[in-house]
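Only a single protein chain was left out; the remaining protein chains are all shown in position.
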Amino acid sequence: MSGIQEKIKGNGSIEKLANDFSMTVATVNGSGSQTSNLTLQRAFFKMGIPVSGKNLFPSNIQGLPTWYTIRVNKNGYTARSETHQIVVAMNPATIQEDLAKVEPGGAFYYADHIRVDLNREDISIYPMPAKELAKDSGAPPKLRDYVANMVYVGVLSQMLEIDMSMIRSAIEYHFSGKQTPIDLNMGVIDKAYQWAAENLEKTDPFYVEPLNLTDGYVMADGNTAAALGAIFGGVQFCAWYPITPASTLAESLGAYIGGLRDDLVDGGKSYAIVQAEDELSAIGMSIGAGWAGLRAMTSTSGPGLSLMTEFVGLAYYSEIPVVIWDVQRVGPSTGLPTRTAQGDLTQVYFLGHGDTQHIILFPSSVTECFEFGWKALDIAEQVQTPVFVLTDLDLGMNHWMSEKYQYPEVDMDRGKVLWEEDFENFAKKFGKQWGRYLDVDGDAITYRTLPGNKMPGAAYFARGTGHDEYAAYTEDPVDWEVNMLRLKKKFKTALKYTPKPELIGSGKAEIGIIGYGSTEMAILETIDYLREEGIEVDFLRLRSLPLHEEVIQFIEEKNLIFVPELNRDGQLWQILNMEYPTGCGKMKSLPKHDGLPLSAAWLTKAILDMEGK
Amino acid sequence: MSGIQEKIKGNGSIEKLANDFSMTVATVNGSGSQTSNLTLQRAFFKMGIPVSGKNLFPSNIQGLPTWYTIRVNKNGYTARSETHQIVVAMNPATIQEDLAKVEPGGAFYYADHIRVDLNREDISIYPMPAKELAKDSGAPPKLRDYVANMVYVGVLSQMLEIDMSMIRSAIEYHFSGKQTPIDLNMGVIDKAYQWAAENLEKTDPFYVEPLNLTDGYVMADGNTAAALGAIFGGVQFCAWYPITPASTLAESLGAYIGGLRDDLVDGGKSYAIVQAEDELSAIGMSIGAGWAGLRAMTSTSGPGLSLMTEFVGLAYYSEIPVVIWDVQRVGPSTGLPTRTAQGDLTQVYFLGHGDTQHIILFPSSVTECFEFGWKALDIAEQVQTPVFVLTDLDLGMNHWMSEKYQYPEVDMDRGKVLWEEDFENFAKKFGKQWGRYLDVDGDAITYRTLPGNKMPGAAYFARGTGHDEYAAYTEDPVDWEVNMLRLKKKFKTALKYTPKPELIGSGKAEIGIIGYGSTEMAILETIDYLREEGIEVDFLRLRSLPLHEEVIQFIEEKNLIFVPELNRDGQLWQILNMEYPTGCGKMKSLPKHDGLPLSAAWLTKAILDMEGK
Amino acid sequence: MAETNNVGLTKADYRGAPTTLCAGCGHNSINNQIMAAAYELDLLPENVLKFSGIGCSSKSPTYFMGRSFGFNSLHGRMPAVATGGLFGDHRLKAIAMSGDGDTSNIGMGHFKHVIRRNLPLVYIVANNGVYGLTKGQFSATAELGLRLKSQGENLYMPIDIVLEALASSATFVARSFAGDAAQVKELVKAAFSHDGISVLDIISPCVTFNNRDESHHSYSWGKQHREMIHDFNFIPKEQEITVEDGFEEGSVQQVTMHDGSKVVLQKLDRDYDPYDRINAIKTVQEANQKDILLTGLIFVDTSSKSLIDLYELPEDRALNRMQQEELRPPKGMLDLINAQMF
Partner (left out) sequence: MAETNNVGLTKADYRGAPTTLCAGCGHNSINNQIMAAAYELDLLPENVLKFSGIGCSSKSPTYFMGRSFGFNSLHGRMPAVATGGLFGDHRLKAIAMSGDGDTSNIGMGHFKHVIRRNLPLVYIVANNGVYGLTKGQFSATAELGLRLKSQGENLYMPIDIVLEALASSATFVARSFAGDAAQVKELVKAAFSHDGISVLDIISPCVTFNNRDESHHSYSWGKQHREMIHDFNFIPKEQEITVEDGFEEGSVQQVTMHDGSKVVLQKLDRDYDPYDRINAIKTVQEANQKDILLTGLIFVDTSSKSLIDLYELPEDRALNRMQQEELRPPKGMLDLINAQMF
């Protein structure tokens, strides 16, 4: 992306620059541009070029500015880019600022009915007769705004040399083969392509050319992937309440589960999905189901998470498996509901009054959303506790290029459950009468029975009040203390089940980065840039809390560790200091919290600044 | 308390031991023994002897075991004692374990109709004809259980040499001078006193003798003190929802406010107290009132606190003053509702999704409950943010001896509020149009207007969504970041208003203790014991979070710091490590979480063990 | 040998832990009738789930049917937990105990929503107009103007559990009085037989409720004892309040509460039509206007599908007994998805 200017030769002829640009489409939300943007993105992907798409949209249904950024990069960098080489302007309200966004040497496409002061000499400017072409399309008047968006697909296809067969296959995919919309849309695209060929002269360097770097990859959003993962994880119950950006997770679950699962069971369904009246109820129902032996989950975002606080404490203390997906948005409070953040970490870590502790998983890719979709259900039942999966709007709702989903490599593990037969054997095996909270294995995880178990003595009364090993009510100080210490120990056992951190790098660098979740792409890109500056770093990608021994080791081995994250207070950094009090200050927090996905440019600069470079 | 045995001379005659024992009354809850216990406690207090009373009661209304412990100590040690020199057994269900509790050389009083295996030779045993004397009292049959409790008051008065005039004045105080109950109760007490004089021979050493160590002190519970403090702080609105152990705070507010305040205003009341439908509503109403310019508060305990999570985030982000008293009980979940803990610290510190931060005050005595009762209202308005006061069941519900309440030494500070005239002057003064979130003073605290302000331009629309300096909706990344950084800065300014830590000790010791809240008494007692072992320590009593510079200094000056607290995870210790990452592990956590108040015996041993002694 | 029912169980098999509620508490009477009803219905305790929130009433499930699975959840949130819990094995029956505070204050929203979902649940509200467990504050069912010693006056309009249930389309609504053992038992039995939500509003006097400030009709000793001891920590042992024998359909009975106040109960007429919701609401409102508490089966609708039916579960399989074969789609399906995702 460097040195665009130089590529533009003095005589106006340009040296072409393949597969390395970031393109932003400025539209109005509700105008239906999503189809156009996805079509372009899919066409790039089909051409084998690494690509990502990020939608910057308002908390509103219709009429406000929206920006969709597609980054195409031959090195596979798919993090948010801070510069815009190509801008497509379809929104009168923002056209002037959109024009200002174009990087010198870049290209500006705009719908020519919009009034704009074309005050830039340093970029290529291409007007598009979007309105006219839409009118010519034969689409009914109400649909013209929508159809106008197809115009830029056609124009860009021509100007960027996109393979038109890939555009067609993207359109066919999008409309699931339905001929009427395919014809309408392809008609407009073709016309616009033609028009551009005849009327525009290319003066910018950006174009695409086929690569083969997307084999083995899919393009999807994390919420859909999480839902699919849960379905393969045998999820049986999901109660949820709508909230951006989590809604599409539960909605995808509903959309996919029937087709994938109904054939496996005779005479009825193997699951229930309930839209609850609020988040209190959503988590309550899921906990009820988890207690009753179902693989249960819910999904939410900040405000809903806050409302779940009391119930999470109940599940922690009464040891009920349940999975909670928190698709993070910007908080505190209602905040920016359509922007991304990693701001719920410390809250979740301590969620609930009294002493609590929770398992948190951090997927950093769509593929990992799928993986944690099923794995979280295993862990919840293995450890008998709530398991949180912290993803975010960027990962959950944007379309990422990601490795294909991997079928679970292990069988479902339902944890320590006693059905009738097992219950009978328990006494024999352990020489003791079964008790719900009796730690016979010494790993602090106890055996549970499930409603419907007909054995005398198998039933117990679950409660959030003080209970002894036999689930009986007690206020005895020692009972309380012993039980709570067992719970603490349980979280040591949990480390056997939770995903370990991933080390990226030689392991020999003196400087480290610890990161997690959706910032991975920006961190990896940063590492390359730092290497160019002669700085070698190892990257430890955290995949879960509580911390594994490997994290402590990593910290001990390094002299200096950067902890970049998308929040104000450096929340992981806070937790690391807390859990590793002998760190003596060698961890440096690099927080960023403007609602946008992390960019490598910012992170690189932040680290270089700290390094005094 | 050491060496009771030696005091008992070989020949059965005893050396008397004045003003140093812990006495536990075992009864059944709902049997009305509270009056008896308070009478004894008040009599000791009136005699000038330092005393404390701690009630260990079940989460139940009638019929389950309850223990009330009165500690009398000439050195002023009023923390929970782990040993029981005197036990009064009135409950058949627990009599055997109560008997076992008596320290060798101690005394066991019991109602003689209860069957008990008197298997102790090492203590003095005194049967009491409680039933008979109750019957003789002339009280109606339904009241006999109640009246029986007065029997032990009479018996102990005789045996411990309590000044009977003090007993009478305690009874008169309790019954607000109403003759019928005074006569009934004093009648029984006198009879029992008489009976004991005639029938019991004293063989244990414990007795009381007048001192003058309670001048300048009151005896009260923290919840009442908090309510009184709030009344003197000008509280105007309190919405609350019943929960043990917080209910009596709001109930006391209701009981006292009319008498203290109604005379100050003509034509109506200056406040409203609303029992809300739940805690969500309680905090919501209080925030509404805070926004509208009232001094507003709510009180709750763990489960209610959890339910307030979302609303607290709203108040933090929209900068609304409100005071939240959290009278902590044992969690997680419903836990032990009638036991004490300091377990909500980390939760409150991070309460709310996204990046939040809160002011927390820690009163450690009843007097300080009064002080923070008014001060918290000042701070909330000064800093325009929720202020939490973390107390606990022990401090809130038990009767503590504490310094007299001090009248606020400063005038009420309503913070930066603009009424009509101020609003007019704003533009002149600052050369800018007023904006709700415009930081004109550079201290990150902005000016607010209140509903009813009639000046054009004074109204604004409060919201939990992203807003700019003029309170207008915005999703702009820079607006968000700038505002959030201002909020962070505001908490630096807050340190000007929040109570600083108190240093107890010379400041020159190499070892320190950092503690907070209701554990103060046990810590002070421990310090004396440690000194006896040759260990000198300084004690920094934390009175608020965020941390003042003085705390960091204290940590830096010491080689080793113990952090005792009533929870499992060492929550203050966690926060200290987080906020002071260069501590390099010199803080040692000493958590205890069995639902009981901290005892000096436990803490002394824990420290000596760590010190290898 | 003890008598047994048709499934070979004795009454003792339906017992729970010994009660720790106050002597004389109406909740104990209700618990007794639940046990009796289950015994008479030949329910296997193993086939019944118990749910509750938080409160004295919500402690109750500990005190009946100790052989049943149960879940004492959070204050006001029982409906949510019960909804999820019932999906575990939908062939089981379920009964829930809640209080007026639990249901009509903090739990009002969930109460309404579990009703409109028609969860097959016997939902008992042990209604005493106060928060027993937290020592006698007003609940939302307390009557307007009620004065309690430590609480002052209740300023707000009362919530009527029965009206609320009817307004939100409950398919089974009844009211009774804890002291009317026969009626409570019969209603519990009917409720267990209903396939959908059955809301039972059972007036259940609280002993701590008898601290009225200026009760006009107080027991002679009541006033005196307050005067004499002035101690809220003392709770005298009381007799349960019961209705007289032979409380017939259509008849009216006055019951004296612990505090001496009187409640007028009226049993619905024999020819009352419980299938007409509009008439049911009207009848209850008219009785309320006259300060009469109607008791009996006020409304029933047997035609609506229960929540469980709506979810099309296998008739004879419990969801919680399904294993991997039935829950995890085969690898081929994932390959297909991978091929489709683009």
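Chains here go by letter, A, B and C, matching the order in which they are written, and residues are numbered from 1 within each.
One rule holds for everything that comes next: a residue touches a chain if its C-beta (ideal position, glycine included) is under 8 Å from a C-beta of that chain, and two chains touch if they have at least 3 such contacts.
All values reported here derive from a predicted model rather than from experimental measurement.
Shown chains touched by the undisplayed chain in the intact complex: A, B, C. The missing chain, though absent from the display, is touched by one residue of B:Lys16, B:His113 or B:Lys269; that residue is B:Lys269. Listed residues B:Tyr473, B:Phe491 or B:Tyr529: the one in touch with the omitted chain is B:Tyr473.
Looking at A:Pro92, A:Pro127, A:Pro210 or A:Pro242, the residue that reaches the missing chain in the full complex is A:Pro242. Listed residues B:Gly293, B:Gly435, B:Pro477 or B:Gly512: the one in touch with the omitted chain is B:Gly293.
Residue-level contact of subunit C with the missing chain is found at 105-109, 112-113, 115-118, 140, 155-160, 163-164, 166-169, 277-278, 281-282, 285-286, 289, 304, 307, 310.
Residue positions on subunit A in contact with the hidden chain: 29-35, 59-64, 139-140, 142-143, 145-146, 174-176, 178, 180-181, 184-185, 241-244, 247, 251, 254-255, 275, 277-279, 303, 333-334, in rising order. Within subunit B, the residues in touch with the undisplayed chain are 42, 45-46, 170, 173, 218-220, 228, 231-234, 236-237, 239, 260-261, 264-272, 274, 276-278, 280-296, 310-311, 314, 404-405, 407-408, 411-412, 414, 419, 449-454, 456, 459-465, 472-473.
Convention: only the chains that are shown with their structure count from here on.
Here the CA centre of subunit B is 37 Å from the CA centre of subunit C. Residue positions of subunit C with contacts to 2 or more other chains are 74.
Residues of subunit B in contact with two or more other chains: 59, 303, 333-334.
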